[in-house]
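Before I ask anything, here is the structure I am working with.
The complex is shown incomplete by one protein chain, all other protein chains being positioned as in the whole.
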């Protein structure tokens, strides 16, 4: 399945864009599958991605969370509010 | 020496007045002497006075602090600001 | 620049806290407001009446502020306490602490209030709320 992933902050700076489209082998991928596919597709971002969590529909997702078509998926790296 | 002692809060309520005059045997009494003389003169206030400190010229005094004529002396019981 | 100020004010304090100018070094400003609660030892009250021993009360608050600045390495502390009557819901105490990071300011606030409640010659007397009988002019 093809998943559009939103990027923010340092991750968006590193990628030079606000979103990336990643391809997973699974037809119904988990959050872990998406993060792994992203890491494979963007080896230069590997070290940043190890500290990342996936958010699905505005909530942090477990590794096992299933991604469905139409879900809003975002990678949340180190945040820096306050 | 005769020492005028200011009272506040519950102590003033218990004494029914804002100050008391106490007599000490010493010609130059210490803060401890004054508190002891006050306790002897006001046995009804004994339990309240055990939790009290003496302030001399607007600063807490040690037991050994000497009281001089003209000093402003106050008994500070349990406070309750905030 | 470290700065310790303390004042005893007549009546309730203004609960609006305005920070007109904040210097670029302080990243955290913690403000603590003490508000008169509607109950004191389980009984309903209308107000608290504060008595202070002046000028010792201000002197102690200022000394505590200077001490807390040293202990917690905060940049500034300003303390105000009411004298006289302060009604339920009104503000009787305000503490403002500026620091580089938040933890020092929160720790300094806790320490300052603890010490104030031990050492500052300030006393409160509850003003009881009238009983319903008194309000209505007759027992219910």
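Labels A, B and C are assigned to the chains in the order they are written; within every chain, residues are numbered from 1.
Following the convention adopted for this analysis, a contact is a pair of C-beta atoms (placed from the backbone, for glycine too) under 8 Å apart; a residue touches a chain by one contact, two chains touch by 3 or more.
Predicted model, so just to flag it, every value in this text is computed and none were measured.
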Touch partners, limited to displayed chains, of the chain removed from view: A, C
Hidden partner chain, residues of chain A it touches: 6, 8-10, 55, 58-60, 74, 76, 79-82
Interface residues of chain C (partner: the chain not displayed): 15-39, 88-91, 100, 102-103, 105-106, 109-110, 113
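Going forward, only the chains that are shown with their structure count from here on.
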Where chain B and chain C are represented by their mean Cα positions, the distance between them in whole Å: 27
Inter-centroid spacing, chain B versus chain A (mean Cα positions, whole Å): 71
Rounded Å distance, chain A centre to chain C centre (Cα mean): 48
